[in-house]
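Now for subunit A:
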Amino acid sequence: MSFTARTLAILHKDILTEWRTKERLSSMVFFVLLVLLVFNFSFELGGFALHEIGPGVLWSAYVFASLLGLNRTFATEQANNCLDALLLAPGDRGAVYLGKMLGNMLFLLVIELLSLPFFALFFNLPVGDYLLPLLGILILGAASLASVGTLFAIMSGNAHLRELLLPLLVLPMVMPAMISCVEATAEVFKQSRVEMLFPHLQILGVYVVIFTTLSLLLFEYVVEE
Partner candidate 1 sequence: MPAQISTLFPALVFLSMTAALWAVFLYVPTEREMGLVQRIFYFHVPAAIAAFIGFFLVFVGSIQFLRTQQARWDRLARCAAELGVLFSLIVLFTGPLWARPIWGVYWRWEPRLTSMLILFTIYVAYLTVRSYGAEAPQTQRFAAVLGILGFVNVPLVYYSVHLWAPEQQLHPRQVELSAEMQHTLYLCFAAFFLLFFYLLQRRMKIEQTSDALAQIRLDLGDEP
Partner candidate 2 sequence: MENLSYLFAAYTAIWILVFAYLVRLQRREKILRQELDQLRQRLSGERRGLDP
């Protein structure tokens, strides 16, 4: 089987699995909603310009939700030692990483899109007007979280303090991407000229490319016995 074929096979499997149960999906969307609620109570709603703190709140909610979701990346494989079986399959094992990464990315993107209406509701921001530029940011944001998150998920997989270790690893590493997401989103809500978005999108693009490539290359070392 070619690299691409294997990657798509894993992606397809994960999509199917998730689609049948939708358990992760609904819980995570609900989690984003709860985080948005908590943030709303933390700030005096009348006081702040909501469009100023909105982007930050939105991406914080996404990041926290993604940490929960990423923890489960290899959960289905760990039961019954499926992961070993996957890794034993002939050929480049990077396909396992890439398949999982794309799955996570797609998954995060769906979560982001489904939570957007709640965000628009609580923050009175006409998100619908900005959907197109926002989509680009959402995709890049999901990709950046998925790129390192997937790698770290397998690294912390069997660790003693797995749930604590994953955020500890992911959050620092993902900061440049998150800062850029927040800034880009802020520019979108401020209705700035498109050129204002470019530097942030640039960083995001570079981040995704570099970290996906590196994770792909280093995946071999992570799963080595």
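These made the cut because all candidates are chains of the complex that A comes from, given by their letters.
In this text, contacts are C-beta pairs under 8 Å (C-beta built on N, C-alpha and C of every residue); 3 or more make two chains touch, one makes a residue touch a chain; residues count from 1.
Everything numeric in this text was worked out from a predicted model, so none of it was measured.
Chemist: Pick out the one candidate among 1 or 2 that is in contact with subunit A within this complex.
Modeler: Selected candidate: 1.
Chemist: Going by the contact rule at the top, pick out the subunit A residues touching candidate 1 in the complex.
Modeler: Residues of subunit A touching candidate 1: 148, 151, 155, 159-161, 165, 168-169, 171-173, 175-177, 179-180, 183, 199-200, 203, 206-207, 210-211, 214-215, 218, 221-222, 224.
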